[in-house]
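Structure provided below as structure tokens; questions to follow.
A single protein chain has been omitted; all remaining protein chains appear in their positions.
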Amino acid sequence: MARMKFLCDAERCIECNACVTACKNEHEIPWGMNRRRLITLKDGVPGERSISMACMHCNDPPCAGVCPVDCFYQTADGVVLHNKDLCIGCGYCFYACPFGAPQYPQTTNFGSRGKMDKCTFCTGGPEVDNSPEEYQKYGSNRLAEGKLPLCAEMCSTRALMAGDGDVLADIYQERSLRRGYGSGAYGWSTAYGNADKGRAFGPGASGTKGS
Amino acid sequence: MLVKRSTGKPARGSLARSLASGLAAGLGATVDRRGFLKSSGLAAGGMAALSALPATMIRKAEAGPMVPNVEVVTRKNVCTHCSVGCTVIAEVQNGVWTGQEPGWESPISQGAHCAKGASVRELTKGERRLKYPLKLVDGQWQRISWDQAVEEIGNQLLDIRKQSGPDAVFWLGSAKFTNEASYLFRKLAAFWGTNNVDHQARICHSTTVAGVANTWGYGAMTNSYNDIQNAKALLFIGGNPAEAHPVSMPHALRGKERNRAPYIVIDPRFTRTAAHATEYVRIRPGTDIPMTWGILWHIFENGWEDKEFIRQRVYGMDEVRAEVKKWDPATVERVTGVPGEQVKRVAELISKNRPSTVIWCMGITQKTTGTANVRALSILQLALGNIGVAGGGANIYRGHCNVQGATDLGLDVSTLPSYYGLAEGAWKHFCRAWDVDYDWMKARFTSKELMEAKGIPTTRWFDAVTYKPEDIEQPSPLKAMFVMGHGGNTVTRMPEMLKGLEKLSLLVVADPHPTTFASFKQRRNGTYLLPACTSFETDGSRTCSNRSLQWGEKVVEPIFESKDDYTIMYLMAKKFGFADEMFKHISVENTRPVPEDILREINRSCISTGYTGQSPERLKMHMKQQADFDKITMRASDGPCKGDYYGLPWPSWGHPELRHPGCGILYDTSKHVMDGGGVFRARFGVERNGVSLLADGSYSQGSEIQDGYPEFTMAMLKKLGWDKDLTPEEARVIQAIGGDKPDEVSWQTDLSMGIIRVAMKHGCVPHGNAKARCVAWNLPDPVPVHREPIYSPRPELVKEYPAIPDRRDFRLPQLARSLQSKIAESDLRQRFPFILTSGRLVEYEGGGEETRSNPWLAELQQTMFAEINPKDAERLGIRNGAMVWVYGPENDAKAKVMAQVTERIGVGTVFMPFHFSGYWQGESLRGNYPPGTDPIVLGEAANSVTTYGYDPVTFMQETKVTLCRVEPA
Partner (left out) sequence: MRRDDTPKPNTSKTEKPGIERRNLLKGLGIGAAGVAAATLANTTAPAEAATESRQDQLKSRYQDNAHVERFYALNRL
């Protein structure tokens, strides 16, 4: 069974925000709510990298673990969804989530923050697939239409990928092998730090191996 | 309600803070622009949003886009933002655009979009669009009907024409027009009787067009976005495509990855494009020529140049060598601030990894030395033999979605469509093509002299309003301005622009949005706003940067009371009384001219750039058959378009029936001319000072003339004995055009296109086969030389590298050297210690009115800001996120913006994005917009503090280097 995953290739991401507005467009997300957003590390200095973040549809989602009303459920595709009719807007899931995915439409000192909203991997919610009711509460259900999340489908540089995790892993591996050089190689900076840009094997250097 | 209001504030603090701190915790100490804006957003827009949003995410059924069980019609158009030309797939239900899908078949974009492209559906929802015609009466906006608007505007314009002459009206067109609308607007200005007609290319790539056309013949990107995947090295200079042209980036990044190509970025700012660089070079703004000559110094020193290419195809390289000799590593470092070792490394990387491509944008063009900058980079590519080869090229990314097409179709003060110029021969050519009498046309103008004189460019229109009449070389200063699709914050020196705006007796703005022009209360009467629709609400073709034409299909009918550009122009022409002449061969349905017919007229007349093979039928077929085209070569391998390059990138020579495939890569001698091959254009004569300008032993594949040759004329055909190949009909047309001098009919003026057909039959390129020019003797600097900016941050260098002498052009005086030396000798540098430069954000486009009105985009960039280096900020006591005043050195200019403290910008430099307007010197102008049309996000315009300075060739404005002072607000 295919396991749905997002994978953002930081070597490709240019922080153009297409994923963010594609999401807004597809689901008519109102102002102030962001199911997806860009995170940039080392902004403005060499080594700057960005990735696009949303709900990562964890295997063992901590949001579901802490929800007092048990409104979360996970589909056979591994997509983490929730039931807004059950949600009480307590905000626990926000604190549990390592990615800051849950969004709330309102804030009060006490009580509800409104119905939590988050990325559905374009898979709607508990209402009948692609019914107007489902759209009202959760946005469109592209997976049921045989498509993938629009953020990934529209990504400008094919940085953000969505789909069968095994396929995405293969694609990413192919890319890593192809890049094969210095800072492009997986784990290079972890092993050698940022100071060594891998110039000996760097782009354009003679004697590079591989294709 | 009470509960809501009273709980709003503290709650906002708590959740907002926890959200923000949650993010910040993950980020450590780094402050990124997005995070910075996010927190500022929470203080501004986010705050409003949190208190004002619907309490749940649950929406009304009818608000949702897709309605089940209603037929979905799919329409294909092209994104209306940048020049990449991403395909937009629109799903329409009941005439409403309800869904947007990726256009994966597009050879260019392959389904990709940036933030702007992924949000274009909002344009046809258009909550903040202009909804009906408006008229300003004593400072109040009044709704009027279209009939009344056309009647009143027409009468006033005709009055002005009668009293002050046709040149008193300035026609400002748009790079967002379709090709058909661009051509029509130029034609409208011609019929009105003026050359005062311009558009955004003036302030975008006019210097590129002038620079490259003067080097090798045509003013356009030589290769394509896709072809960058073939490059073995990439050099970006003065461009930030990761924000300005995001969908060009997959091609560049694939090139980097697949070829392990060095990816070099030369820029004063560490841009998001630089974030992916293998080599980043921080350069002092305004020193592009020293940098380029510095690179070339190493190339010549080490003999890395392509000597055979230079011998066969380049004229005047020795004069360049003499100039380059002056730029040894020490001098380069002294002027540019770039270490000599790094310059050498860059030179080596691009020389040893060939073909290498050079990519540039506004950082090169928007300079007082713009044309010279462009020429220097062109010469660099010639020296390396990188022109006319896959993976090489001068890849010039144009700005707007159709700025290339609008330029090609003559929306310009210095030429008729297709770069024919303004001389008598050009007018006669178009009078024949338009089927109007030349003398009638001449009578439309005040004089033959003005008919053939360059008009007033958009960078200086306000000078032509406010200057003393004797300083303006036309009978009257400008009295009226008719603007279509052009922002009001796009020109430098805005305080002076405002004075011009105030003095105009009539201002007409036809645009989907009211634009900055409508936001100033200086005008209280005589302003009309006409709602024009976007290109998603009409059909027509647009030309991407790579010269491909794409036909956009109407997605929905024009919303509200808006009308398309064709209709608006027709209504005006009809009111002026020349519609019958102007639309003689263009059918008009009700009041809407048929765009296909306009394109056919372009096909018949725009011969010199090869806008002739792209018939509406062929273009529509290409859009339909996108899947057949290769994703790198852009050539169809199968299907009805087999052999064609996608979008028939011009030149596509001859009649559409000839089925010329277009030219994927310009000047490529490895292909036959009928296969998209080419050579440098013979545009500048055949000889200079006894030296031949024609190519030496180089020719396109299959050419029967195996050497250089001049452009084709009837006389040349006869000399070659090829005139026999003309059909009787072609010969008849040539005879009719030539009259008693048929030999003088050239390939450009031969409306039968027989000369072209015959030349190509013999494997020859109709425009001749010449050398590219390193020395352009017709330009102020025949060989590019470094000149310090007018507001030089290094006054001590001004004597050594002075600006050009003061001069006159484009009907106006131009100050340069006198102003520069006055500034250098004053204490200005002490009072304005920062260099100010400007640039682009990915979420917004151009003046930004349209994109700042789109909530999906506006939410991502809510505050105008200025980037300042942490060292400078610390010295001045400026915190990240604090408000600062940025002062400009002219007109007591100042702008209040938020400080973004970041190492992205170097010490001593300040960067501001140019998309904002709607604030003026700290005051909001929101109340001045017609109700309901104010953009969601407003901010100070960068151009409110930019200064004087123009390129001598095109009057391009200097936006990239001036001085400023920053103080905490």
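Letters A and B name the chains as they come in the text, with residue numbers starting at 1 for each one.
Following the convention adopted for this analysis, a contact is a pair of C-beta atoms (placed from the backbone, for glycine too) under 8 Å apart; a residue touches a chain by one contact, two chains touch by 3 or more.
Everything numeric here is computed off the predicted structure, so don't read it as measured data.
Novice: Touching the hidden chain in the complete assembly: which of B:N77, B:Q110 or B:T466 does that?
Specialist: Among B:N77, B:Q110 or B:T466, only B:Q110 touches the chain that is not shown.
Novice: List the chain A residues touching the unshown chain?
Specialist: 1-2, 4, 30-31, 68-69, 71, 73-77, 79, 81, 85-89, 106, 108, 111-112, 114, 123, 126-129, 131-134, 136-137, 141, 143-144, 146-148, 152-153, 158, 161, 163-164, 167-168, 171, 174
Novice: In the complete complex, which positions of chain B touch the hidden chain?
Specialist: Within chain B, the residues touching the omitted chain are 1, 3-4, 43-45, 47-49, 52-56, 58-61, 104, 110-111, 127, 250, 254, 631, 855, 858, 862-863, 924, 926, 936-938.
One rule holds for everything that comes next: only the chains that are shown with their structure count from here on.
Novice: Round to the nearest whole Å and give the separation of the Cα centres of chain A and chain B.
Specialist: 35
Novice: Touching chain A in the complex: which residues of chain B?
Specialist: Per the stated touch rule, the residues are 7-8, 10-12, 14-16, 18-19, 22-23, 26-27, 30-35, 38, 45-46, 49-50, 53-61, 63-68, 99-102, 111-119, 121-122, 232-233, 242-243, 246-247, 249-250, 253, 256-263, 270, 272-273, 275-276, 278, 280, 349, 352-353, 842-843, 855-857, 859-860, 902-905.
Novice: With touch defined as at the start, can you tell me which chain A residues reach chain B in the complex?
Specialist: Its residues touching chain B are 11-12, 14-22, 24-26, 28, 30-34, 37-46, 48-50, 84, 91, 94, 100, 104-109, 113-115, 117, 130-133, 135-137, 140, 150, 153-158, 175, 178-181, 184, 197, 202-204, 208.
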